[in-house]
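Complex shown without one protein chain; remaining protein chains in place.
Every chain is named by a letter (A and B) in the order it is written, and numbering of its residues begins at 1.
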Amino acid sequence: MASAAVPLERENYLNKEYGIGSWLLTTDHKRIALLYLLSITFFFFIGGFFALLIRLELLTPAGDLVQADTYNKLFTMHGQVMVFFFLIPSVPAVLGNFLIPIMIGAKDLAFPRINLLSWYLYAIGGLFMLYTIVNGGVDTGWTFYTPLSSQFLDTQVVAAALAIFIAGFSSILTGLNFIVTVHRMRAPGMTWSRLPLFVWANYATAIIQVLGTPVLAITLMLVALERIFRLGIFDPQRGGDPLLFQHLFWFYSHPAVYIMILPGMGVVNEIVPCFSRKRVFGYRFMALAVIAIAVLGFLVWAHHMFVAGISLYAAMVFSLLSYFVAVPSAIKVFNWTATMYKGSVSFDTPMLYALGFIGLFMMGGLTGLFVAALGIDVHVHDTYFVVAHFHYIMVGGMVIAYLAGIHFWWPKISGRMYPEFWGKLAAMIIFVGFNLTFFPQFVLGYLGMPRRYWQYSPEFQVLNVFSTAGATILAVGYLLPMAYLLWSMRYGKIAGDNPWNAAGLEWTISSPPTTFNFDETPIVTHEAYNYGEIDQPKEVPVER
Amino acid sequence: MSGHIATKRLYVSVWIALMCLTVATAAVSRIELGHFNIVLALLIATCKASLVALFFMGVKYISNKMTIVVIVAGLFWLGILLSLSMTDYLTRPWT
Partner (left out) sequence: MSDSTIAVDTHESDLQHHFANLEQQQEASVMGMWVFLITEIMFFGGMFAGYMIYRHLHYQGFVQGSLHMDFWWGTINTVVLLCSSLTMAMAVRAAQTSQRKAIVVFLLVTILFGLAFLGIKVIEYHSHWVEHQFPGHDFHLLDEKGQPSPYTSEAEVFFSFYWAMTGFHALHMVIGVGLVSWIAFLAWRGRYDAHYFTPVENVGLYWHFVDLVWIYLYPLLYLISNKHLSG
């Protein structure tokens, strides 16, 4: 027993039952969220380990740490693990699973057993991925382009495709669950216009998951069938078109990047008003913007194929459409800023991360416009410019938003506060490390350093060294929360129900919540971010 | 679907219509009509599909409008996949 006096705990979802069986057979959305938290953290470190090896190799222009084929495997598996086993599940499967039922006033998701099935599918997909890694790896690039993947490699292409196929079903079922839950399980009074924007964002994400992922599934199946049965669908010598693979692959994989970023925007939507003590500026537009991003995101996929051999006219159409999809994102950035304007801003750890997100996402998003321009893309396609662009959004945006959410809702999930000093320190180390890692890559790409190359021209070395230095700082920054969050579960300050004095149904229940969340179904009577009322409650007139 | 109970006669009538449409599409396919063959084939297929969806799957009697939105969205998204990919293949000969 700890030496500090531990107050007698009420029954909550963590202590209700003990034993590994009660976790592996749970249907409680909160426990499933924690199962995901553990597994995606595990894969994050595997993907991060590959990244470390990549950056170590790139310290010197010569290919001297690993062989060329090994390097191909490193960047391939870094991408696959990070995209499919960390980023795509991250916020929806951890924070979404935990919070969505509570935020809408429900006792669980619509289909709790399918929720558990989702996690098992993720875990099984993860096992296939581990099998792939251990048995020689795969070196197609995370994009699996044909005919390289379908005909010319003898690495674990089928195993990797299977791993992602299975994990894809996990994603589809989670999306299905969220859609039905938001439509059918809202508490009385919780109208669509009172929904927290976090729920809107995950709902929009769920739409993408449900409509896009099946196309990835069939595409990977076709590649696997081509390899196993030597079919010829993508073989130019037998009438096939390798670009067909790219069309089908990117039909999912472009919207997939919105699967990855929208939940992060949802997190920021909750944090910014709380730490500005102000309602969200333009709630309606914020909600419509996430839906617009989800829809428009499906219309732009061939901007990944501008130099692959598609028709110039199609390229122009996709380039134009790609500009449209930037508009709703820009609206969101403006509205976050307007929310903070004349607010009472405080800089707790979640807000530091949220501010980092807004700035870095903006840079990543703006550079997306650069590459959406046909002429510029011809120059920077397949260079480090593109690598920097998507890492600004995925890491500077999404990973930081994920950490923001973990810190913001940590008191609710665990009942404890993390140590604020270490939280702020880690946030700043991550910010510095991130920029040092990836800003030089914009320059490198523009100067012409190609991506996926294991050797490079000596004039690029200085910037590569900066980048690797940044990566090590970033790694330290990521390890810190692991350490202090674990520490806090035992020694952290007891959080109380609402340490942030935040709006939202999740802050009205105990920390940690009970298994069924609410003793009585809440009835909602006010808008989502009523910070004005929370901070200055109207005086109730005394009855005479 | 959960609320409305169709009559056996309705189902059998729909089935008869489906049989007729199948005979029609099979017969028409044996006649050389050039480009019109595929148009007719898909038209008939869509009629059959609509009958199955509206009556056997109960779409005609669904009270929940969201379900209709879900179905339309699915079809629309398939349309996006088919039409936007064709912008590439149809315009390649132009360049």
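The definition used in the following text is that a contact is a pair of C-beta atoms (placed from the backbone, for glycine too) under 8 Å apart; a residue touches a chain by one contact, two chains touch by 3 or more.
Worth saying up front: this structure is predicted, and the values here are computed from it rather than measured.
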Contact residue for the chain not shown (choose from A:P147, A:G240, A:G364 or A:P419): A:G240
From A:P61, A:G232 or A:G282, residue that would touch the chain that is not displayed: A:G232
Options A:L59, A:L148, A:L176 or A:L288, residue touching the unrepresented chain: A:L176
Hidden-chain contact residue, picked from the options A:P214, A:G343 or A:P450: A:P214
Contact footprint on chain B, counting only the chain that is left out: 1-2, 5-6, 8, 11-12, 14-15, 18-19, 22, 25-26, 29-32, 37-38, 41-42, 44-45, 48-49, 52-53, 55-57, 64, 66-67, 70-71, 73-75, 77-78, 81-82, 85-86, 89-90
Footprint left on chain A by the chain that the document does not show: 101, 106-112, 114, 172, 176-177, 179-181, 183-185, 210-215, 217-219, 221-222, 225, 229-233, 237-241, 244, 247-248, 251, 516, 521
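Here is the rule we use: only the chains that are shown with their structure count from here on.
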Residue ranges of chain B in contact with chain A within the complex: 66, 73-74, 77, 80-81, 84-85, 87-89, 91-92, 94-95
Residues of chain A touching chain B in the complex: 183, 207, 211, 215, 243, 247, 251, 298-299, 301-302, 310-314, 317-318
